[in-house]
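Only one protein chain is missing from this complex, and each of the others stays in its spot.
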Amino acid sequence: MTLIDLANPTRFLALTARVLPWLAAATIILLTIGLYQSASAPDDYQQGATVKIMFIHVPNAWLSMFVWGVMSIASLGTLVWRHPLADVAAKAAAPIGAAFTFLALLTGSLWGRPMWGTYWEWDARLTSVLILFLMYLGLMALWRAVDDPSRAARAAAVLTLVGAINLPIIKFSVDWWNTLHQPASVMRMGGSALDKSFLIPLLVMAVAFTLLFVTLHLAAMRNEILRRRVRSLQMTQASQKAA
Amino acid sequence: MTMSLGPYASFIVASYAAAALVVAILIGWVMLDYRSQTQRLRELEQRGITRRSGRSATEPR
Partner (left out) sequence: MPVAGGERFPNRRKPPMTALAALIRRDIRIALRVGGGALIGVLFFLTVVVLMPFAVGPDLALLSRLGPAILWLGALLASLLTLDRLFMADHEDGSLDLITMSRTPLELACAAKALAHWLAAGLPLIVATPVLGLLLNLDMVATAAVALTLLAGTPALTFTGMIGAALAVTLHRGGLLMAVLVLPLSIPVLIFGVAASQAVIVGPMTFGAPFSILCALSLVSLVIGPFAAAASLRHGLD
């Protein structure tokens, strides 16, 4: 089955009906393994047990960016290839991405409290995630503000792509601004310096959360296709009544 | 489970609980949305409104 075959929503629905149970099962298994491993991971010599928040914070932070990437590819699909499912994918991903971004912020703030002594520090990493969260909310507001899905889709696609170009610039600016105002960040997680006893649970959790996103995304896309069918049937009903 | 979470146990538990809650809300939203959309489609079909293809809108194929 190729991408062109999937352009047919009915085929796509058939595929999701077949794939979703397996995806859900794989997600549950991996999440269980990941949770067990992160529970049995040793304490960090500096951060103590609070390092366990990392196993949930980092996958969500990763997903907050990954989902925007998925939406960007879907937006290219809308604008360039005019793939009929692309805007369904983009629309379904936005609220899920926003939820994961919210979790990244929340867990980051809960992690920061023992480290910094405050719930919120204008730390470079958290601040860029906050801006990303605002952008997700703006995108969702755009989807909600316009009732014609295809019109909203093209506007949202332009905005998503502009956002994708701007995100690295925003990240760079916030990093620069942060070093200007506070010399050293307390929350430090050098990717290579991470011990293997932390790295493996972290990777398992990251894969599990990514699978969770894929599952939820497919299910939300299916709902969106059904919602559009309801909409078009209601239009038919209205025109039949008028006739 | 006997796990020593140190002095900041409440923060660790809170972040795991928040993650569980948000994921549960997401799952619930997706499932309830599916139920309501299929139900609305079924109601519309019972009223005799069909798709141009004539196929049932709720059936996957």
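The letters A and B name the chains in turn, as written, and every chain counts its residues from 1.
Keep in mind that, in the parts below, a residue touches a chain if its C-beta (ideal position, glycine included) is under 8 Å from a C-beta of that chain, and two chains touch if they have at least 3 such contacts.
On a predicted model such as this, the values are computed, not experimentally measured, just so you know.
Can you list the shown chains that the hidden chain touches?
Checking the complete complex, the chain left out touches A.
Touching the hidden chain in the complete assembly: which of A:I29, A:A141 or A:A238 does that?
Of all options in A:I29, A:A141 or A:A238, contact with the hidden chain holds for A:A141.
Over the whole complex, note the residues of subunit A touching the chain we left out.
79, 131, 134-135, 137-139, 141-142, 145-146, 151-152, 154-155, 157-159, 161-163, 165-166, 169-170, 172-174, 176-177, 180
Definition applied: only the chains that are shown with their structure count from here on.
Measuring centre to centre with CA averages, how many angstrom lie between subunit A and subunit B?
16
With touch defined as at the start, can you tell me which subunit A residues reach subunit B in the complex?
10, 13-14, 16-17, 39, 43, 48-50, 52-53, 56-57, 60, 95-96, 99, 102-103, 106-107, 110-111, 113-114, 212, 216, 219-220, 222-223, 226-227, 229-230, 232-234, 236-237, 240
Would you mind writing out the residues of subunit B in touch with subunit A in their complex?
Subunit B reaches subunit A through residues 1, 3-9, 11-12, 14-16, 18-19, 22-23, 25-27, 29-31, 33-34, 37-38, 40-41, 44-45, 47, 49, 51, 55, 57-58, 60-61.
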